[in-house]
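For this depiction, one protein chain was excluded, whereas all remaining protein chains were kept in their positions.
Up next is chain A:
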Amino acid sequence: MTPPADEIHSATDAPLLALSGVGKRFANAVTALDGLDMQVRQGEFLSLLGPSGCGKSTALRLIAGLSEPTAGRIAWNGADAPRRAGGAGVSGAGAISFVFQEPTLMPWANVFANVHLPLRLSGVSRRAAEPAILEALEMVGLSAFREAYPRELSGGMKMRVSIARALVTKPRLLLMDEPFAALDEITRFKLNNDLLQLWRQLGCTIVFVTHSVFESVFLSSRILVFRARPGRVFAEVSIDPAQPRDDAFRTSPEYAGLCRRASTALASAMDAGAG
């Protein structure tokens, strides 16, 4: 059923949203971002790569509407503007989903109830939400664990639940803040593969924050390398989205070359930020 990746993700250059001159200064006078210009394009897998403290997570929270920029503006492309966080929700289908570094599950609720949460908060009953919940659990391969409690799951499985919860609202934009950073490498590779497959299936836009060069090259159709002090975009690396991403790709010279490019950009960004 699923068309090949290059058909869906022929990288329409239409921006989903654009940040222009965005700055974020915290109450404790720390400037996380200053003069950030970036676009998120419809249907792309965009990675924000950078050293810690470069403001990439802050940028993600600004896009989510979890905090407000202190300068500049974030413009959504017309009808794609999401309801603001905390604002009146019109429908259960949230435009944005967020996956945190920690699984962030409710320990008192089982897997099914955890995945139900975003729909439940939008007023969708358990019965009405059940097909969407089961579908989301199927997508992350956890159908058999719907009754399990978070404490009974491994770290990787918890993260899958967290992803299922993000997918259950059929988001147009999926924001992920170093979601696999706390996992072991084997689990991370597996989840990277699964995430790419989901991205192809669903055709949503993903913005993925990471500090791993290898992860960002493997996953992305575009990488924005961030620098610190001031936090802003330093360099951009584009990767042919038609390139199949599989275990062969992981060991290919192309992959190594792209990783070198990204690493070099990251090293320069860190030099720039240290100065």
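We take it that contacts are C-beta pairs under 8 Å (C-beta built on N, C-alpha and C of every residue); 3 or more make two chains touch, one makes a residue touch a chain; residues count from 1.
The criterion applied here is as follows: contacts and distances are computed from a predicted model.
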item	value
Omitted chain, identified by the protein name its UniProt record gives, among "NADH-quinone oxidoreductase subunit L", "RNA polymerase sigma-70 factor, ECF subfamily", "NitT/TauT family transport system permease protein" or "3-phenylpropionate/cinnamic acid dioxygenase small subunit"	"NitT/TauT family transport system permease protein"
Among A:76, A:149 or A:249, residue touching the chain not depicted	A:149
Absent-chain contact - pick from A:75, A:106, A:242 or A:267	A:106
Sole residue of A:98, A:112, A:145 or A:255 that reaches the chain not shown, by the stated touch rule	A:98
For chain A, residues in touch with the removed chain	61, 64-66, 83, 85-89, 94, 96-98, 100, 102, 104, 106-109, 117-118, 120-122, 149-151
